Each structure stands twice: as structure tokens, then as C-alpha cells.
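All protein chains but one are shown at their positions in the complex.
== chain A ==
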């Protein structure tokens, strides 16, 4: 799954615009049973288009591979939920490293996987193109292979309806060398927390799991018990666990009256139509003694420093007073002799200074 940060802003905008225009053009095209819903196409294509070159004939091919019969069947099911998208990988010659692409599927959809191989040598030995699902070879009528001037491309159209169809699909180009590209079809990832959450005995804590962009059908919480996972039953223990689902894409597990036994990992599982996905949040429980030690250390440091400063001040003042007392004695004697002349004299004296 590519983050939206990839690719320049204006570039992907242009891409989306072209795709939607293309989809609209296709829907107007006079081919029976070819209709692509544009809903969500932007979202899905934005995620996983790489090196996509817009060519008119490339766009026209997916539509023509949906047979009327298939399409009619789909319209009977629930056409409003169907999305179609194309994912492509461009392989740069036989010597390039295997490329992988993550395809996130939220709900049943029609997808087209496109592999194109460019820059083969001019010596056009025959290239054998195959598709594999989970390393098993696939034979399907939904596969097309094209070759234009030593640039080979292949497309595999899939109708993803259930979880068995998720997995890894790889296109393999083989002549004297072999190169492949893999599409990982998966459900949306769940964001847990990388670092453990810290809480204290007797306190309560809220563990949060988020599903970005996609709303799961359901959330289930598990806690780790040794090596296996046990479901967290909040209805059975309502004063210990509370699951809050105010927003459908965020789940919060609130654990009350924490004890040391609660120091373990918790898993939040999001159920989608095409499978489940888990996120991990681990909880660390401390006693109040733990922060007390640094606290006392720092407090002690403060007291010691303040004491040192005050003692130093008293010491230096004493020294100063000693030296001053002697000076003062002399000067008072001097002043007393001039005192009789009044203020003026002292100021006169001062002026000389």
C-alpha cells in the first residue's frame, strides 16, 4: 500500500483526472455490458499505481474482457458496491530485481493486474508469460498477453468476492532469464501502537486501535495468554473491560482497575468482508514506586544544591563582614571628626572624589 506522500501532488491529480475521464469515456462506449463504476476508483488507483503510462488501448482492454454474462450477474448482486481498479507494475528488463506491490482491498471488487516488461533485447526470443497465485500456476481465460515491438504486457482480470481469492499473484516473464512481479492482495492494515502503553496499578487505561480510511464491519479484542490469544469478553466483565466504539474506524478498549496481571499484549482484530487484520498494543503496568525513585533523587539534588548555595553565601558574607568591620571602624572615626561641619562638608569631600 503506498502512502499518499508518494508521487508529486499535481502528478497524481492528473492521473486521477485522466482515469475518471477514461472511465466516463468507457461508459459511453458502445460496447454491451461494459460499465465501470467510477466510485472509489480514484481512491484505489491512487494507492497503488506505479509507473502507469496512459495509453488509450490499454484502457480499452479491461472493459472488453468483462463478458456480458458476468456483468449481468454482478448487477444482480449489488452493483452499487462494486469497484473496479487497475494495478500495474512495469518491469525494466530481465535483469531487474523482482518488484512487489501491495494492493489493499476493502470489499469485493473487480481488479485488473497489469504487468509490462520493457527494454528486452532486440533479439526477440519467445517470452513465456505465466501468472501464479501463491506460487501455483493459474490458467484462466481472463488473461491476455500483448506484445508490441519487444515490449510485452499481460493483464489478469479478477473478480474478488471472498477471502480465498486474496493472496499473492505473480506474473512471470521467462525467456532465457526469468523475472517476476508480485501483487500482494490484502485487507487494510490496522494501526496499533509501536511502543508499549504504560499504566499504573489501580489506574485505568485506554488502548486505541485505528483503521485508517476503511471502516471494518466489526472489531474483536484479544489478549495474549501465554502464547495463545483469548478473546476479551467485555459483556462478561463490564467493570473491568469497556469497549468503546464511538467512531466505526477507531476502537478503544478501556481497562479498569489494572493489576499486574494485565501486563501483556492486546490484539485488536478488524473484520472485513475479505478477511481480518490485526493490530497489536502492549500494556506495561508499573507500581507507584517506579517513578518515585527518580523523583526522590531529583528532589534530593535540589535540596543539596540549595543548601550549598545558601551555605556559600553565608560564608562569603561572613568574610566580607569581617573585612568591612575593620574598614568601617576606621572610616567612622574619620567621619566623626568631620561630622560637626554638617552635610555640606561631606558632600564637598565627596565632590573631590
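Note that in this section a residue touches a chain if its C-beta (ideal position, glycine included) is under 8 Å from a C-beta of that chain, and two chains touch if they have at least 3 such contacts; residues count from 1.
Convention: contacts and distances are computed from a predicted model.
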**OP:** Name the absent chain as its UniProt record does, using one of the following: "Nuclear pore complex protein Nup85", "Dynein axonemal intermediate chain 4", "Major facilitator superfamily (MFS) profile domain-containing protein" or "ADP-ribosyl cyclase/cyclic ADP-ribose hydrolase".
**Re:** "Major facilitator superfamily (MFS) profile domain-containing protein"
Original post:
Contacts of chain A with the missing chain: which residues?
Top reply: 5, 8-9, 195, 197-200, 203-206, 208, 244, 252, 286, 290-292, 294-296, 298-299, 302, 305-306, 309-310, 313, 320, 324, 327-328, 331-332, 335, 343-344, 346-347, 350-351, 353
